[in-house]
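Handing you a structure now.
Heads up, one of the protein chains got dropped from this complex, but the rest are sitting where they should.
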């Protein structure tokens, strides 16, 4: 199986970043075309997820398409930026009806870009939908609006997939779509076949989930539409290089995908604030390939037998033998 | 409304405890009857939740009933001890079919005790159902068994309620019923009207939830069958005195209950390892009464208006005015 | 005692913010003079801490001084911006000697501004000094450089105070000056009388400390030179309104200050991303005044007696009686 796997990345992997302290950014701003050209330098990267609208409003889809083509990249998803200033108090859940409409409109446009690029889905990351303070919101209303917003959108575009990328928090102190179970609960309520989950390994990890368990649950509900990986210290969405901290749980995550014959792109969602972006992507993909080969080596039958007994020592031994060699 | 509210406690509030270090316990062991007599000394306590089977197998239900009667206590729930040695690798999810049967049998017996005492529910706290290590379990199998175990049990006793008390972890490193959303997802799948949630404020808090939001979600699914309170430092189930650390979120939790006209017992689930148990219960109930009165003072309309705008400062001001007085 | 207490704020309380998602900021940029004029609208605010260099290089100290004067504000500290792009890999610990020099120069300039404004100290917040990844740094070298950087600076300006504001993390995944104990250990090694700590209540809280204990430790080492408050959910530096989540630990913190007769400004370090900045400051200061009055009501002798017995229930009862009234 190794060797055929497709790798992808959010195009923001190749951006520079600002935060509330380094307001001048961790490097000079890059245009989308520059980012695409950098993505093209990564070994084995073949698909990207692109934010929309473009920072430069004069940038045409044709120009983007040409940049992608010359770098042998295709588009897996479009991520509407429903988390910028105007959406500071929410996109789907904004108290202002007009702002909710703006969010829907932006997502509609993103849907058109998905069609144009033949991408797989519109990715919804409603990072500003939630709350900060005790007593700040009516929790029923916020959750209902979270579901309604996605439901209305997905209903208007039955030809497309919409994936929700849940996350515990940031930038809101608490996000409405905070976990795999909450998101599945909402999706079941929405009741549309074209709404699913994009599972971010790091979000799952720092939300206190086992990413392998989260993936299994989403698969069992028929809703694992996409995924991406990175790493963190389990307390925040650090978006570090995949496998740099939690290689064993990362291995278990991909073991779960293979066991379930889940076939899709292995994407990166990393933020290399202070690192060379191309080097950081290569570092991650090299390790993902190591994992792919380790899965070839792993004794799946013995693992199944150990798990049937909850035999942690044997299961760990099998995983280690495949992952660490020797 | 203040003054009519009923207060309860898990009878273990009046036990002494062991942990992995103080293996000789934080005090001499107490019999169930002694605990009931201590519970009777707490001002305003009227109901208790009792573990089953009793530590002393020769203790009769009649004797327990008499002890309850002389202390003016009634029973709200029975908690089968499906988390002791024999269930170390799970009750409903144990790899051994025979052990799973033992768990079902124990719960059946608990159901009979519920009937005998005219209690409200069997409380299920499957603290050993889950996993510890990466790769230890087949996540699909464990989750399916978690749902099947509760479903089979509740099907056999359609005349009774069964409440699941979810918790992120401890004693397992990860519990299957780990959050409100996961538990509701399971309950929806189980599909029985007599299965609900007992929401523990502290479990919700240290699981990264907003307890108010968790309560609202359970209510909106028609599954909030019970609740209890305590406090912690958001990193572990410290089971401290209610309101000792998070009075504002506790206030928001009860605000949510009253707003939804949820009427039920306000229970304590505290573990006063080093404190006088009666004093710790009185301390908590005194503060719950303060909250009850503060709810009488709170301007619900103004709060609703502030929340409609996500106006955190105004909402906080209203909550403070009611809770802190002057 | 209530009524005489001075209140202050970091001037950034009145800024607008960017983060890695809302790169267009949570509002239109504000000039320093606009921020000062906003600070002037807060009831009872008399001192501010100001970042340096100013965002607008053409802004003169005279203009700033006039703005302060017309708002009846004085300056308590100057915070050199040793955490912007050029310092992305550290100020005092930067691998590049030239960058370390830039940091020293910027701090020297800040020292001059302190003198000019008659402020109390240069505040050092080396947020980029630390590391992100396992294996990224030589820990001995980084820590030594952290101490050397502060030591060299403070040696050059024996007439001024330098305060280190420690913090567990952000923007680096781990900061060198991460805790009260680590900072005191470094300060003892530096061995200069003019280096102390500015204790941020929220940093202490989310670093797993008891802020009251941290304050006591810093006082006992003679190094508590300043402090500020805010609140968070104990997992991140949320910089929320003081007392909005942890009023009891905030009360214990100020109890510790009063008990030790620590007299200094009660400052705010809040980031009201989505709130009205003036309202957020008023909300916090109103609560601080409530705490100040509650300290007047608190029975210190009874508290001392309860603490001598580690009698948590009695101590909590005393604190509640003073803080919640009734």
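Letters A, B and C mark the chains as written, and numbering starts fresh at 1 in each.
As a convention for this text, a contact is a pair of C-beta atoms (placed from the backbone, for glycine too) under 8 Å apart; a residue touches a chain by one contact, two chains touch by 3 or more.
The model shown is predicted, which means the values in this text are computed figures rather than measured ones.
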item	value
Interface partners of the hidden chain - shown chains only, full complex considered	A, B, C
Among C:138, C:263 or C:296, residue touching the chain not depicted	C:138
Per the touch definition above, residue among B:173, B:192 or B:321 touching the missing chain	B:173
Selected residue (touches chain absent from view) among C:249, C:275 or C:292	C:249
Absent chain, residues of subunit B that touch it	17-27, 83-85, 88-89, 127-128, 132-134, 169-171, 173, 233, 235-236, 238, 240-241, 244-245, 271, 273-274
Hidden partner chain, residues of subunit A it touches	208, 233-235, 241, 243-249, 274-276, 279-280, 283, 287, 290, 310, 312-313, 316-317, 320, 323-326
Contact set of subunit C toward the excluded chain (per top definition)	89-90, 95, 131-141, 143, 168, 174, 178-179, 181-182, 184-185, 188, 207-208, 210, 212-213, 216-217, 220, 248-249, 251-252, 255-256, 303-304, 306-312, 315-316, 318-319
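One rule holds in what follows: only the chains that are shown with their structure count from here on.
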item	value
Subunit B and subunit C, separation of their C-alpha mean positions in angstrom	39
Intercentroid distance (Cα basis), subunit C paired with subunit A, Å	35
Contacts with two or more other chains, residues of subunit C listed in rising order	233, 235, 241, 244-245, 274
